[in-house]
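Sharing a structure with you now.
Partial complex: the chains shown occupy the same locations as in the complete assembly.
Going by the order they are written in, the chains are A, B and C; count residues from 1 in each one.
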Amino acid sequence: MDATINRIKEFNMKREWDQFHTPENLAKSINIEAGELLECFQWDNNFNLENVKDELADIFMYSIILAYKLDLDILEIINSKIDVNEKRYDVEHSKGNSKKYTEF
Amino acid sequence: MDATINRIKEFNMKREWDQFHTPENLAKSINIEAGELLECFQWDNNFNLENVKDELADIFMYSIILAYKLDLDILEIINSKIDVNEKRYDVEHSKGNSKKYTEF
Amino acid sequence: MDATINRIKEFNMKREWDQFHTPENLAKSINIEAGELLECFQWDNNFNLENVKDELADIFMYSIILAYKLDLDILEIINSKIDVNEKRYDVEHSKGNSKKYTEF
């Protein structure tokens, strides 16, 4: 993972793209790519796996850039959120249903 | 990263949430969370870092789930996409500008 | 407006597209088009007006289809929401600032 993050950093540095990668522009970019991912499932479930890979990779890339731009440790923020979710969604209440914790 | 992915898998298994995690539902979920991330930047750049962490973690989590549901290796799809981008965005044409490769 | 709504209905009827226009698929479609609109503003404000028109028209169209599929009167739902917003955002608290009503 670290090698991949460094490859992304270097890719952007060489192209002097840092100037475009404000947190706001990255949040927009994640939305744009998320929309393209959703297009793979617009009318049915017969999705094209290559397209899904392509769009999912873009989402990961912009998310990684946003993380390093804000000095966030990706594993740390994910694990902190799982900690929160373990409290919000205790197994007893959430097993086998998709209710939001605010409905418990 | 592997330990975190396993923690996410176990979290979902315990709650029997696999049944909700179709590729389509996960693509929707990524869009929903991306919208919540964008809300941190809706009117200006004075974002709340804790909220950004929270939403970015959700985007990573659903993206990770989609990847393992489709048996995708995250680092592999990211690196394949960087390979493509290195060809699409050669340094000469793309340095210092944000043009899309289709405009070159 | 009624003539335009009827033109959209007829367009879809002729192509037998009603079968694809479930509320869920329309909600996805609105997100996809919203992402394309956002792409016009991805890195800066130098947007292409023709592209904006094009994407905004798509958002209106899918929103109109969703409304008639659910037997909703567009003006009625908009005016009901303005009624709500007038209470949530009284002029005194909201004048000149972009705070969410939950922050008052």
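Couple of notes before you dig in:
What we mean here is this: contacts are C-beta pairs under 8 Å (C-beta built on N, C-alpha and C of every residue); 3 or more make two chains touch, one makes a residue touch a chain.
Only a predicted model underlies this, so the values are computations on that prediction, with no experimental measurement involved.
The complete homomeric complex described by this structure file contains 4 copies, of which 3 appear in the displayed model.
Basically, only the chains that are shown with their structure count from here on.
Comparing the contact residues of subunit A and subunit B by number shows a mostly shared set, over half of all numbers used being common to the two copies. If you average the Cα atoms of subunit A and of subunit C, the two centres end up 25 Å apart. For the pair subunit A and subunit B, the distance between C-alpha centroids works out to 2 Å.
Contact with two or more other chains is made by residues 20, 28, 31, 34-35, 38, 41 of subunit A. Here subunit C touches subunit B in the complex through residues 28, 31, 42-44, 98, going by the rule given at the top.
On the subunit B side of its complex with subunit A, the touching residues are 1, 4, 7-8, 11, 14-17, 19-20, 22-24, 27-28, 30-31, 34-35, 37-38, 40-41, 45, 47, 49, 52-54, 56-61, 63-64, 66-67, 70, 72, 74-75, 77-82, 84-86, 89, 91, 94-96, 98. Chain contact summary for the complex, subunit A toward subunit C: residues 20, 25, 28-29, 31-36, 38-39, 41-43.
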